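One structure, pasted below without further comment.
The complex appears here without one of its protein chains, the remainder shown in place.
A and B label the chains in the order they appear, each numbered from 1.
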Amino acid sequence: MLDANAKTVGMVGLYDNVDALVQAAATVRDAGHKNWDCHTPYPVHGLEKAMGIKPSPVPTVILTAGLVGLIVAIALTGGLSAIHYPIRIGGKALLSWQAFVPIYFELFVLFAALAAMASVIFFCKLGRWHSPLHDSGIMKEITCDRFAIVFETRDGDESHEDIRAMLEETGCRDIRPLLEQEDEDNSII
Amino acid sequence: MNTEHAASKAGLAGAPAPSPTLVRLAGILTLLGIALSVPALLGEADRTRFGFAYLWSFVGLWSVVLGSLFFVGLQHLTGSIWSVVIRRTAEMLAGSMWLVALLFLPLLLFGIFFDQFHLFPWVDESNVAGSHLLQEKQPYLNATFFTVRAAVFFAAWIAFAAYFVRTSLEMDHGRAPADAGGALRRAAGPFTLIFALTATFAGIDWIMSLDPYWFSTIFGVYIFSGMVVASLAAITIAVVCLRESGRLRRDVVTDDHLYSLGVLMFVFVCFWAYIAFSQYMLIWYANMPEETAYLHNRLQGNWLAVSIALALVRFVVPFFALLSRRAKMNPRILFWVSIWLLAGQLLDLYWLIMPELHDHHPVLGWQELGPPLLMTGALLWYVSRFLARHAPMAIGDPLLDQSLSFRL
Partner (left out) sequence: MSATQCAVPPTPAITPDLALRRLDDDIFRPMESFPTRRWWFAISITGALATLFVVCVGVTITQGIGTWGNNIPVGWGWAIVNFVFWIGIGHAGTLISAILFLLRQKWRTGIARFAEAMTIFAVICAMQFPLIHTGRPWLAMFWLIPYPNDQSLYQNFRSPLEWDVFAVGTYGLVSLMFWYTGLIPDLAIARERAVHPFRKFAYGLLSLGWRGSHKAWNHYEKAYLLFAALSTPLVLSVHSIVSFDFAVSHIPGWHTTIFPPYFVAGAIFSGFAMVATLIIIMRKMFRLEHIVTIEHLSAMNKIIIATSLMVGYAYAVELFMAWYGGVAAERYAFMNRAMGPYAWAYWTMVICNVVVPQLLWFRKIRRSVVLMYPVVILVNVGMWFERFVIVVTSLHRDYLPTSWDMFSPTWVDIGLFVGSIGLFLTLMLLFCRFLPTIATAELKAVMPGSQPSHGVNHA
């Protein structure tokens, strides 16, 4: 999968132990690095604190979408049943909200859930099928049982040697370059 | 061995101690309740109002106490770990079941046998003679069977409450039998079954049969949902007060434990709304005369405002108040929401009971206030007595260690 054109775009430190990873992440956070991330086979609790990540905006997005859905439902049922095509059914009032509550609720949930799905794709930066992690063959290990701290050095601010030294200091014994296939085009096919 | 275990845990919670403030508060409320009740009992018209108010506040007290008993049983049934540190407060409330039974006696005497309160139309023979439907219901709705049922209900509740509370208190001192935890868990299964049936039929007897022509199959679930909310609110108030007064340590009853209580409260607020809406919507939709009369009475005149207030007080406000994670962990917010929810339970019961006496216009005067004050005073007196004798936490529970380290 990699040929001679591969270019080094960063550094990866691989850990076998989750405690070592969390401690290393705290060290890296305190050293003030940018462009780094932890990659794990499963969600590690407390790692966001060790990494210093801000709380996710996902709940706000989802709640907002749900409220939009609620308004759409109120407009849809009321607008169509009472204004656009008013027709009296079963002796009920034209704006019989009691009978519309199920639709209010369902559209609230539907919109919120669509927003949740969209949030996963957007905030987790999915839909980018190509990455240096795949190229370097590191994904195979971090989807199974190993933990990685990954630095991207495309902007050239940080030297590979400094990073390597710091990773070694955290007790990392498996440090590899992050490689990217040069002439790869970014489409999936 | 158990004794040592309990001794090593004794430092986790404050020792039993009298609380003069609580005793004083209980005394003031009780005296005030009696002072308002006596004149209400003397007048003929006021006596009926007093009777309805007595039933109203009695059912409120009953729902808190029986709901707490259910909470205790549920924790044993599920082998719940997080709740061990706060279970004692629920046990404390559940332990007052004998007091509830005692307070039921005036209702039985003056509500059923002497019919001084004119509560239940089916007690009055002239009503029964004039109604074919009431005659048909006689095999169920008659004074003797009503009394037998109430006796059976209270016997079951008192027996289970005594068993759950006594075993937990014995564990405090390491005096419980070795397999007490397993025995409690085994008792919790049958208890839950008996609870479901007795709570349903008590709700039918004491509340639904005020209008003996009306019926709703979901009524037992409706009473249950309100009862759980009310008892969770009462438990939360007790926990927060004990924590503020320092008798429960903040590092023992943590924010995570409070959060779990908050989540349960939030879930049951939603559950109540779901049940209440289902009942209302189905009756509204089918629009059958034998059912709608009940709702019609509660949606006409000034009762409409009470109905709307009920939806706001019991669902909308607490829903938004408890929505965020932070609110469910904040003792101050939990305390005030719990007070609000207890008021909501009283409003709900008021909405269920009072329209049978006052159609078109809800009435709330001094005649109604005696019984609630009296019963609150009685409960607080009982609570102060309990806290003076027993530890505020189940320090002998074998699951306590795990519960202490419970984190979200």
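Assume a residue touches a chain if its C-beta (ideal position, glycine included) is under 8 Å from a C-beta of that chain, and two chains touch if they have at least 3 such contacts.
Note that the coordinates shown come from a computational prediction; the quantities given were computed from them, not determined experimentally.
Trainee: Return the single residue from B:L25, B:L41, B:I81 or B:A187 that touches the missing chain.
Mentor: B:I81
Trainee: At which residues does chain B meet the chain that is not included here?
Mentor: Residues 1-2, 5, 79, 81, 133, 136-137, 140, 178-182, 185, 189, 193, 196-197, 200, 204, 215-221, 270, 274-275, 278-279, 281-283, 285-286, 288, 290, 398-399, 401-402, 405-408 of chain B touch the chain that is not shown.
Trainee: May I ask you to list the residues on chain A that touch the chain which is not drawn?
Mentor: Spelled out for chain A, the touching residues are 18-19, 22, 37-48, 51, 53, 56, 58-59, 62, 66, 76-77, 80-81, 84-85, 89-90, 92, 96, 99-100, 102-103, 105-107, 109-110, 112-114, 116-117, 119-121, 123-131, 133-134, 139-140, 142-145, 150, 188.
As a convention for this text, only the chains that are shown with their structure count from here on.
Trainee: Using CA atom averages as chain centres, what separation in Å is found between chain A and chain B?
Mentor: That gives a centre separation of 45 Å.
Trainee: Which part of chain A faces chain B closely enough to touch in the complex?
Mentor: Those residues of chain A that touch chain B are 91, 98-99, 101.
Trainee: Inside the complex, what are the residues of chain B that reach chain A?
Mentor: Touching chain A: residues 277, 280-281, 284-285, 287 of chain B.
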